[in-house]
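Removed: one protein chain of the complex. Kept in place: all other protein chains.
Chain nomenclature is as follows: A and B, assigned in order of appearance, with residue numbering initiated at 1 for each chain independently.
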Amino acid sequence: MNLVRDVLDKKLIDREDCCMGRVSGLVMHVSESAPPSVTHILVGGPTLWMRVHPFLGRLSKRLATIWGPKRNEPVKIPWSRVETVGRDVKLDVKGKDTGALDWEIWVAQHIIERIPGGGSEEEE
Amino acid sequence: MKKILQLALGVITSVGGFLEIGSVTTAAQAGAQFGYQLLWAILLGTLCLIFLIEMSGRLSAVSKHTIVDAMRERFGFPFFFIVLVGMVIIAFMVLVAELGGIGFGLQILTGVAFPWWAIPVSFVVWLLMWKGSFSLIENGASLLGLVTISFIVSAFKLHPDWSGVASGLVPSIPETDKARHGFLAVSILGASISPYLMYFYSSGAIEDKWDRSYIPINRFIAGFGMTFGGVLSMGVLVVAALALQPKGIQVETFPQAALLMTTALPRWGFYLFAASMIVACFGAALEISLAIAYFFAQGFGWNWSEDLEPSKNSRFAFVYTIIILLAAIPLLLGVDPIKVTMMSMALTSATLPLAIVPFLFLMNDPIYLGKYRNGWISNSVVAVIILISFVLALISIPLQIMGG
Partner (left out) sequence: MEVNVELLIGTKVRDADGNDVGRIEEFRVERKDNSCTVESYLIGAAGLISRLSAWTLVRPIARALHARKLYYLYDVPWKDMDLSDPKRPKLRIARGDLRHAR
């Protein structure tokens, strides 16, 4: 398997077949004595913006702590939760529990649901 | 049988390409100033679009990915971000122009100036997206779009010289006003070969749940849809050539374009023109708003579908809400939608390679398309389109300055 072609930037699907974003980054544990291993999938803005320019990455990290769902750390999903890697990356997690959908929920609750006809993001 | 009803996707896509305010204005200007001489530009735009749209549908039907999905996955975020910025700026300008076009149509009918219509028109467009489903928008806009057939009726009623029309389908260089001629040719191509049409069509294929069994009908839909739009656009040009050129009317302002159909249809032409513009620009506004929202949602991996309740794809809904709101502002301030559309067409031409070159890579990707990837004919056509796009990119801004 090739990491960049087959995993990076792919869509993440949770166990309920819900889209929970894309693979923004991957954390690799490197040591002298063993092959490097991919330990976590990173999801979220600061990781993405870091790929464009470090300044944008730092700015995004700063903004992430002061507005919206306010996160101090990027969303990190252990590689062990990956079920399959194919067209998309299927995970054995519930998207809402990982923090990957925090922004989706925040926008729904603070903006969309306040407009008539917006509905409710909570399941019936 | 049900698949044939998908023609609506082709029709609404072509409305956004050929019958929106930019295309109608440039076709009218082209006919009014140069007679049939620029028909070839519309023909070329139509042919290019038929191929590009067919490929867009094929990619989605086979890979179950949209163009934007595939672009982000193959080329990575930094490249996607560059395309995102370019696409959003241009699409936003086109959206402003389309909302203005609806306003202009209403201005013609009611006498109330278009800035006053900015808020009600934006609200209605937004409401349709907020409450409507994809098939409602797709089928509704396509059905209503049939009113634009009045352009063809007008063209026939004016008894064009068909041999003149035929010779207009072959490129020629005029004796005078070469810069203006070149500018209009570039504008026509920029107005028709708009990347957001491809993003919209490919997203529509996913919304309509296409699979491999749709590949044959996709060819027909792309061909029929784009031909429909192209022929209607040619109708506008022919009508302008017959109705406006003899009178020396240049179509400098939009209200002058309203005179297009009054020669052929004295009683109804005025109202039909206004109705055609309202409907066509409405369809285009919906298409562009959706295209922008799709671009963000697919690129960033959010939930998206026009069929979902807004709260179930909140960020997608938020993007189109904000973009429509922001697009009303320039109109409220009285910015001329025609000037905005002319600039957007030149910018589209200037940035076309950024959309088409990656697309060529995607259409040859064996992982996404398998045995359905491009053959040598399709690749040659895309290569020619890339060449055209680079030429357009180089000359569009200078021509805008010289001939615009």
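We take it that a residue touches a chain if its C-beta (ideal position, glycine included) is under 8 Å from a C-beta of that chain, and two chains touch if they have at least 3 such contacts.
Please read these numbers as outputs of a predicted model, since none were measured by experiment.
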Whole complex considered, the hidden chain contacts A, B
Have a look at A:47, A:60 or A:98 and name the one touching the chain we're not showing.
-> A:47
Residues on chain A that touch the omitted chain in the whole complex?
-> 1-5, 8, 24-31, 35-39, 42, 47, 50-51, 79-80, 82, 85
Please identify, in ascending order, the residues of chain B that touch the omitted chain?
-> 74-76, 360-361, 364-368, 373, 379
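Note that only the chains that are shown with their structure count from here on.
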Averaging C-alpha coordinates per chain, one finds the centres of chain A and chain B separated by a number of Å equal to 34
Chain A to chain B touching residues, read off their complex = 4-5, 8-12, 18-22, 24, 48, 51-52, 87, 103-105, 107-108, 111-113, 115, 117-121
Residues on chain B engaged by chain A in the complex (per definition of touch) | 63-65, 69, 72-74, 76-78, 81, 130-131, 300-303, 309-315, 317-318, 321
